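Everything on this sheet refers to the single structure shown next.
The complex appears here minus one protein chain, its other protein chains still in place.
So, chain A:
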C-alpha cells in the first residue's frame, strides 16, 4: 500500500486488467420484481396517458362545438292556420336583420326543411299537409354580443308563433358533458398517479427488506443515508422512466391509430357522427404533450417515492 510515483503509476495502469466490471448497481437487481414493477408502471402510464388524451380531446371538441354552435341561432316559426306563415317569416327576417351583431340571416326554404325530415318520414311524402315549422338561421358576428333577450321578447310580442332558439341550453349541455369528461380524465390521471406511487413505495420496501443485509454492509463501510437512498432511487427512476416511456409510447400509438381509423372511415355515416362529437379526432400537440407529461411525472414520482421510502426505512433501521 505504497503511493506509487508517477512513473510507477503509469506502469501500474498499463498492467491493470482492462475488463474490470465497474459501477454495478450496489442494490441487488431483482430482475423479476423489477420487470413486474416496470410492467405495472407501463400499464398505469398507458391508462393515465389515454385518460389525459381523452380529456384533451374533449376539451378541444367542446371548444369547437361552442365556437360553432354559439355563433348560430335559429328562429322557428310554427305554422298556424290563422296566420300567413310566409309573411311571418319575412317579418322575422326583417326584425333579425335590424339587430346589431347579427351578420347574416337566411330563411331556410321549405324544400330544404322538408328534406331535413326525409330520414324520419321517408321520401315521396307530400309534406304540404303537415304543419312543419319554418326555420330562419341567424349567423352572429364573432365577438359581438347582441341583446338577444330583448330581441326574443320583441319577436314573441310581434309574432306569437315564433321561438328564438339561441342554442344556449344545447351549448350548456355540451359544456357540462365535456367538463365531465375532462374532470373524470383528470381524476383518473390522479388516481393512476397515486396507484403508481403506492406500487413504487411497496416495491421499494420489498427491495429494501430483501437487501437489508446489503444496506447494513453499506452503512458499516461508511455509506451515508443519502448515498444509499441515491442507489435505490436511481434504480427506481430508471424503472419508472422505462415503464413510463413504454406506457406513454403505447398510448401515443393507440391515439394515433384511432385518429387514423377515424379519418380513413370518414366516408361512413358513423364516422360523421363521431366527427361531429369529437371534432377531427385529433389531440394535437397539446394532447401529445399531455401524454409525455404524464409519462415524465410517473417517472419523477417513482424517483421521489422511492427516495422518500428509503429515507424512511433507513431512519427506522438507525
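The working rule: contacts are C-beta pairs under 8 Å (C-beta built on N, C-alpha and C of every residue); 3 or more make two chains touch, one makes a residue touch a chain; residues count from 1.
The rule is simple: contacts and distances are computed from a predicted model.
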Check: Which of the following names does UniProt give to the chain that is not shown: "Response regulator", "Cell division ATP-binding protein FtsE", "Tripartite tricarboxylate transporter TctB family protein" or "C-type cytochrome biogenesis protein CcmI"?
Finding: "Cell division ATP-binding protein FtsE"
Notebook entry, point to check: Who touches the missing chain here, A:74, A:113, A:214 or A:296?
Noted result: A:214
Checklist line | Residue numbers in chain A that touch the chain omitted from display | finding: 1, 4, 9, 12-13, 16-17, 19-24, 26, 28-29, 213-214, 216-225, 227, 318
